[in-house]
Every structure is written in C-alpha cells, then in structure tokens.
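For this depiction, one protein chain was excluded, whereas all remaining protein chains were kept in their positions.
As written, the chains take the letters A and B, and residue 1 is the first residue of each chain.
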Amino acid sequence: METGFWLFLLISIIKILVVVVILLTAVAYTVLLERKVVGRIQNRWGPSRVGPFGLLQPLADGAKLFLKEDLIPESVYRPLYILAPIIALSCALMSIAVVPFGAPVMWHGVNLFQITDVNIGLLVILGITSVGVYGIALSGWSSNNKYSLLGALRASAQVISYELALGLAVVGVVMRTGSLSLKDIVSVQATHGLLSWNFFGGFQFVAFFIYLIAAYAETNRAPFDLPEAESELTAGYHTEYSSMKFAMFFMAEYANMITVSCVATLLFFGGWSSPFGNLIPAVGGVVVQALLPVFWFVLKVFFFLFLYIWVRGTLPRFRYDQLMGLGWKFLVPVAIANIVVTSFWMALRAR
Amino acid sequence: MHLVLFFIFGALCVAGALNLLLQRHPINSALSLIVVMTSLAVLYLLLGAEFLAAAQVIVYSGAIMVLFTFVIMLLNAGSEERTHGSKMAYLFGFPGVAALLGLLAFVFLSRSSSFGQAQLGEYLVTTADLSKVLFRDLLLPFEVTSVLILIAILGAVALARKEH
C-alpha cells in the first residue's frame, strides 16, 4: 500500500497511545480527586502524606495493587473469573476512540484531536456500553459467591434498565443534529457559544437530566451504587477479586465515569466549543487556537467529574425497588414524552 | 485488506458457532454466541452497512445475549449431559444436512450471476440512506414492528405469570 496509508496508521497509533496514557492518568487522578473532595465534604483531609498534597498517592496505590497476591478462590469458574475483569476494563477503555477532544486540526489529512470520526460514533459508544454489562454479569456468576451473584444480578438489571433511558435521551439530540457523528454533533453547537448548546435549545435540558441520572446508574455510582452496597452485599460483584483484578474493576468504573462525562459534554454542552462563541475575538497564534478548545473540553469534563463526586458525597443510597421504579416508571416515560414534544416543536418551527 | 478482514472475521464467526455446539456448559455456549454476533457485525460493516452493524451489536450482543446470560445465571443451569443421540439422527440427520448444504451450494454457485455482486468496502450505506427507505417506502412494515413489539410484551408477561 502507498505511503499515505502507513502515515495514517502511524499517526493513529501515536494518537491512541497518547490518549490511552492520558486516560489512565486521568483515572488515577480522578480517584485522588474523589478521595480529596469526599474527605473535605466529610470534614477530614483525605490523602495528604504521599508527596505534596498527596499527589503521589495514585502511584503508591497502583504499585501496591500490582504487587498484591492475586488470589483465585477454589470454588470459582476460572476461565470466566479471569475473563470478566478483562471485559470490564477493555470495554471501558474503548469508547474514548470516537470522542473529539478539540476543534479539528488537520495534519497530513488526519484530525489530530480525535482518534477517529465514524458516522455512527454515538452508536459505537452505546454499543460498547451495552457489551460492558458482561464484565459485571460474568464476574458475579463465575465467583460462585452469594454476595457476588446478588450484586452482579442487581448491577446488570440496573445497567440495562438505565441504558434504555439513556438511549432514549440521546434521540432528541440526534434529532436536532441529524447526524450520529460526534464531530458533527459538536460542530452544530459551536456556532453561537452558550446559546447554541443543546442544553439550552429545544427542551433538551430534560434529555440532559435523564441522561445524567441514567449515566450515574450506568456507572454504578452513588446514589445508585447498590451493586456494591457494602452494608448488605460486602463488595458486590467484585467481592472475590483481589490484587490487579480488583483494580481493573475499579479502573473500569472510573474510566466509564470519564467517558460518560465526555459524552455528556459532547451531546449537551457543546463539547470543545467555547461558551462565548464569536463574542471574544480569536487571540494568540496557531498553537493557542488549537489548544483553547481542548481547554474548554477538559474544563467541562472536569466539571462533570466533580459533580459525580459531589453527588456521591451528598446523596444517600437508593433502595432497589425505588431504583427500578425511577428507571422504568419515571425516566422512560419522560424520555418518550421528551421525544414527542421535541419532534412536535421542531415540526412546528420548520413550517 | 478488506478481504483479509473478511476472512478473519468470517473464520471467527464459524469458529464461534462450532464452539457453541461443542461446549458443554451453557454459559460458554452463550459467550460463543456473543462472539458470533459481534463478528457478524464486523461483516456487515465490511459490506458498508454501518447502522446495521451498530444495531447488531446493541440489540444482539448487548440485549438478547444479556437475557440468555441472565437466564443461565438465574436458573443455575449446569453442564449438559451428553447422550449418544438416536440412531435416526445419524441415519437421516447427517445425510440430510449434507444434502441440503450441497443443494444450496449448487444453487448459489450456478445462479451466482443473477444475484448481483456485493463489493467489500466499496460503498457505504449511511444511516440517512437507510432511513430514507425505512420511513417512506417501508413505512407499513415499520409501523407493524411496533405492533409486534406490543405482542411480544404481552407474551413476555404471559410467560412469567403466576399459575392460577
């Protein structure tokens, strides 16, 4: 094949490696951020001993988990017990491939700020999320432990229920954009700053709140962290896991949080677009122009991650029947109503 | 390169299907079926059907197979017991399958010119192309799908009912 292909391949591989390294670092520091913030919310310091402000804590944790004894209990079904954390983590690391981090900057015909832009980007993310359920389901089943199995059943039932609401919530955004490509979804919102974001336009704030609630349940985070409700289920589906296998579930949870925050930013808060639109004239050279969108994107994602932690530090846990009731009896009907209202409003405006 | 990918995923698909039959434990069979479904999605993608590929992963790998896994988890289905099968199966089953396969292969090969050609990676059916057909020309089948879903909901509820 011609040189263009090899160059394309090389740039792609470099992009992927850079993004994966950044993602894993972000996962590590989200954990630290969570411990710090929850610490402050509960009026204590959080990690502060390892390095300045405890900044080296993630490294210490990682090294510790890596060196721990990897225990495989006798009663487990080994092949699936080992496979489950691999599925969980790899699914969590995949979906970042279609996320645009900044305004398209072309270099030799390749966009530098997005690993790849496919026409069905949004569906790729939904598909990968739906496959991620197996990590949880199989871990609980293969562990052959009552807590694990109950936790896994709860978790998978919860994840699939809220996946439905999540899928219906994005329909409104797709309707307004007319495309499933995440690059297009952002660039439609990038015209007039704040006002053209989907959150403010055309009833999509309803869709946003449905998405946000569903996303919290999808990632098994507080207040929907029933699968690992420690007072009743020990540690839920990863009770029997130790060492790196436990850490992989842990990393998968935080990587999913980051992905979900990215998607919330892209769909409802204009992705990399600046809140001021064209009001502020462009300043700086080419490099600043390329990096400023990345700054806005990271800022918005950071806001969502902070919100995650804030909610965790504030809200008590739901009861399981309340959780399923909220998903099926509230979110799904409201999402359907949102689709009907949005489409009617759009049809009236198009007249 | 498309041909290479086609053969890799085609082989994966067949291997998954064979593994599904050979595995003794239902959960392994279910996982093999997921592999089959996902490789089928890649084959659709190679033919340019993007939306279909995504729908295949979301609906088959992500929803239907979750139900299978759930049922296996809920019922505590153990390993299947191997029997030798009936004599009739050996006498008629295998020759029957072979004959059917031969017949289909013969028909496909002899009539291949009238089927039209599918080019790997040559063209692309975007979601918008698909929906233009679906929401104008195939509107009735689309609306009937919703009736089908409703009937399926009634069926699912009826299956799980208490016995009165």
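Note that in this section a contact is a pair of C-beta atoms (placed from the backbone, for glycine too) under 8 Å apart; a residue touches a chain by one contact, two chains touch by 3 or more.
The rule we apply is simple: contacts and distances are computed from a predicted model.
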item	value
Name under which UniProt lists the unshown chain, selected from "NADH-quinone oxidoreductase subunit A", "Extracellular solute-binding protein", "Spore germination protein KA" or "Branched-chain amino acid ABC transporter, permease protein"	"NADH-quinone oxidoreductase subunit A"
Residues belonging to subunit B that touch the chain removed from view	2, 45, 51, 55, 58-59, 62-64, 66-67, 70-71, 73-76, 121, 124, 127-128, 130-132, 134-136, 139, 142-143, 145-147, 149-150, 152-154, 156-157, 160-162
Missing-chain contacts mapped onto subunit A	4-5, 8-9, 12-13, 15-17, 20, 65-75, 82, 85-87, 89-94, 96-98, 106, 108-111, 115-119, 123-124, 141, 143-149, 153, 157, 160-161, 163-164, 167-168, 171-172, 174-175, 178-180, 234, 239-240, 243-245, 247-248, 320-321, 324-325, 328-329, 332-333, 336, 339-340, 343-344, 346-347, 350-351
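Methods note: only the chains that are shown with their structure count from here on.
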item	value
Centre-to-centre distance between subunit B and subunit A (centres being mean Cα positions), rounded to whole Å	30
Residues of subunit A touching subunit B in the complex	1, 77, 79-80, 118-120, 123-124, 126-127, 129-131, 133-134, 137-138, 140-141, 149, 152-153, 156, 160, 163, 178, 180
Contact set on subunit B toward subunit A in their complex	1, 27-28, 31, 34, 38, 50-51, 53-55, 57-58, 61-63, 66, 69-70, 72-74, 124, 126-128
